[in-house]
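Note that one protein chain of the assembly has been removed; the remaining protein chains are unaltered in position.
Letters A, B and C name the chains as they come in the text, with residue numbers starting at 1 for each one.
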Amino acid sequence: MSGPPPPAGWTADEMMTVAAARQLRDGVACFVGIGLPSTAANLARATHAPDLVLVYESGCLGAKPDRLPLSIGDGVLADTADAVVSVPEVFNYWLQPGRIDVGFLGAAQLDRYGNLNTTVVGDDYAAPAVRLPGAGGAPEIAASCREVVVIVRQNPRTFTSRVDFVTSVGYGTGPGDRERLGLRGGGPRLVITDLGVLEPDPVSCELTLTRLHPGVTREQARAATGWELAVAEPLTTNDPPTAHELAVLRALQATAEGSRP
Amino acid sequence: MSGPPPPAGWTADEMMTVAAARQLRDGVACFVGIGLPSTAANLARATHAPDLVLVYESGCLGAKPDRLPLSIGDGVLADTADAVVSVPEVFNYWLQPGRIDVGFLGAAQLDRYGNLNTTVVGDDYAAPAVRLPGAGGAPEIAASCREVVVIVRQNPRTFTSRVDFVTSVGYGTGPGDRERLGLRGGGPRLVITDLGVLEPDPVSCELTLTRLHPGVTREQARAATGWELAVAEPLTTNDPPTAHELAVLRALQATAEGSRP
Amino acid sequence: MATLVPLAQAVAELVRDGDVVALEGFTHLIPFAAGHEIIRQRRQELTLVRMTPDVIYDQLIGAGCARRLVFSWGGNPGVGSLHRFRDAVQHSWPRPLELEEHSHAGMANRYVAGASGLPFAVLRGYTGTDLPRHTANVSSVDCPFTGETLTAVAALRPDVTVVHAQRADRAGNVQLWGITGVQKEAVLAAHRSLVTVEEVVPELTPVPGQVVLPGWAVTAVAEVPGGAHPSYAQGYSVRDNDFYRAWDAVSRDRDTFRAWLDRHVHRAGAAA
Partner (left out) sequence: MATLVPLAQAVAELVRDGDVVALEGFTHLIPFAAGHEIIRQRRQELTLVRMTPDVIYDQLIGAGCARRLVFSWGGNPGVGSLHRFRDAVQHSWPRPLELEEHSHAGMANRYVAGASGLPFAVLRGYTGTDLPRHTANVSSVDCPFTGETLTAVAALRPDVTVVHAQRADRAGNVQLWGITGVQKEAVLAAHRSLVTVEEVVPELTPVPGQVVLPGWAVTAVAEVPGGAHPSYAQGYSVRDNDFYRAWDAVSRDRDTFRAWLDRHVHRAGAAA
């Protein structure tokens, strides 16, 4: 990892999670994957966004877990959901028509246009250097949600000039591509990393560094990016995690640990 | 009605219902419309076919009503069903793939090839002589069930040389038509009326009188048919309703009356 | 989030002249009270959509609210014909009624396509029947894998769907059970939706067979106890079969019908 050492009692991952949580407005419907997206979404729900609607691809609509779910099919999601529907239904009736405001995704690779790879690393699909889990719900989440937020640790292997496999489309090869492809969602609005925040340039759609986390320099961000990173002027700095955010986040993560039998 | 007067303590409608019920083998799955088909199916379930699976288009699979339902959406169907599914599901997952053995239909008109009309009487669709309820589930029941049983009172208006509107396809214009149309179910196997039973000729597919109810003559059946009715040789006679069949049928019908508040 | 509003206000805000309106239900949970409110507010030129238009559609048609009916089976369930519907089709009274008719399988799939954000649905249906001659919304499509030709039906996207349910909570989450028909699809296919409920409760206790519509997928909820009468709400009421039987006589005659409408709808005032 290329992130800085924790400067003031919090880690880069905690800053990343807090920054992601802050982006979720109360009351919106959010399609969340397990891991960092789920942690950030549950942090948002436990802090400023109590009416955030969490949708999991296992069919749980409006899940309100009191601990961090350990998988997309954790029983706590079904137990606390407003409705549990079938997997075909969650994709066909809820995701596909554009009912979900925010899609929350991770990635193993992403490029300057926010295209995501979670399939294979290496040039030969049939004989990959690393076989990743695959697409899951991501291609249609990336296509159909009103906007997409990506949460991913920043380093030159992950932030690559060309993804080895397009699992989920960001802005394709640039402006107008989503429209040409008929993708109805808005595409990546934010990429939140352990170093800062990137946003697509309104004209070129290229991901541009717009914010740094406290203690991170633009040089560190550039060094962690496999292409020549565009930087916005002025470049702002995120507020550090508040004591409340950190306390809630750590309590949440303790529930995940505590669930080990 | 052209049926004979009840000769021995039972009516032509009762004989028709009993004859239809006898055709349902125990354990088969039967897609039933309300009215005569539902009465016959419930009579079968209450006599020789206790494991008959009744499927109603309201989504009730395996309904076991203890009284005659008054409509396709009667609460007793949901209360007693093995499963209640949505209306799209009952058509898409249960009827369409050919899971249902017997489709049980009525009609306002039928022709010699068992094509059924429940839409309009009269030549002008836009200005019909009589506007009927329409298709409901019938077109796909007639297309997809392994076989179809029609239960309908016989008279020259109903048994017509040409139906004014093809709502549900029997054998179309003759042999090979179902295959050409891609209909995967077997088509009408039996037409049970208040006079007797008609079956399609194995070669010509034309409905042929194969059985009479007791006390009915072939001349009566011919007079009640709007085309030149083919008659099988030998023409057999159905057994009259047994005392048990009649008692159960009348008890069932009393439950429908009894449900009037 | 769905807003909780009185029925009259909900109909005033959500149902507009000329709208495509679906009041769905499969014998069970028919939104009669909402239909009566539409009549009271004298909506005009509606395209009424429903798989099984029954007595409430007979009333809406007889009251002159409808220009067009899109349906698959129009009758008085368990009784017989709809006389106001027949009078409109056969004699254009009180005004002409255009018809677009389908099979149940076709209508159900049209709602499914609408709920799914797709322009059409694929099924095995209509083949060999005369139904496709009379509508542009049935066509065919070839399977790109097998070459087989299947039937395509155009998506239904009502301007507003109205359904009745047993319960809602204060956040507008809606719960229905028993025969739930095509109501979920009809609500999700629509641009706007109104759900009348038997009662608003603090919390929705789970019930076997339930369908839950999250409040964020519903536009408005109105509390209308008995709002399905003479239909029923499983767990709350039983079907008033006498009403359905009596409707046959009421609806046969235009004057009798008008007197009934005047007394039981126009002069009854909003239910909530």
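Just so we're on the same page, a contact is a pair of C-beta atoms (placed from the backbone, for glycine too) under 8 Å apart; a residue touches a chain by one contact, two chains touch by 3 or more.
What you see is a predicted model, and the numbers here were worked out from it, not measured in a lab.
Peer 1: Touch as defined at the start, partner being the missing chain; which of A:Pro65, A:Gly103, A:Gly137 or A:Pro241 qualifies?
Peer 2: Going through A:Pro65, A:Gly103, A:Gly137 or A:Pro241 one by one, A:Gly137 is the residue touching the chain not shown.
Peer 1: If the hidden chain were put back, which of C:Leu150, C:Ala171, C:Val201 or C:Ala268 would touch it?
Peer 2: If we include the chain that is not displayed, C:Leu150 is the one touching it.
Peer 1: Which residue from A:Gly172, A:Pro200, A:Gly226 or A:Pro241 sits in contact with the chain not drawn here?
Peer 2: The one listed residue touching the chain not shown is A:Gly172.
Peer 1: So that we can see where the missing chain sits, which residues of subunit C does it touch?
Peer 2: These residues of subunit C touch the chain that is not shown: 116-124, 136-137, 139-146, 148, 150, 152, 154, 206-210.
Peer 1: Over the whole complex, note the residues of subunit A touching the chain we left out.
Peer 2: 34, 57-60, 70-75, 77-78, 84, 86-88, 91-92, 95-96, 119, 125, 127-140, 143-144, 165-169, 172, 177, 181-184, 259-261
Peer 1: Give me the subunit B residues in contact with the hidden chain, please.
Peer 2: Counting only subunit B, the missing chain is touched by 27, 29, 51, 53, 61-62, 82-83, 92-93, 96-99, 184.
Methods note: only the chains that are shown with their structure count from here on.
Peer 1: Report the chain whose mean Cα position is at the greatest distance from that of subunit B.
Peer 2: The most remote chain is A.
Peer 1: What whole-Å value do you get for the distance between subunit B and subunit C if each is reduced to the mean of its CA atoms?
Peer 2: Using C-alpha averages as centres, the distance is 28 Å.
Peer 1: Let me have the rounded angstrom distance from the C-alpha centre of subunit A over to the C-alpha centre of subunit B, please.
Peer 2: 58
Peer 1: Residue numbers in subunit C touching 2 or more other chains?
Peer 2: 184-185, 211
Peer 1: Return the residues of subunit B touching two or more other chains; collapse runs of consecutive numbers into ranges.
Peer 2: Touching at least two other chains: none.
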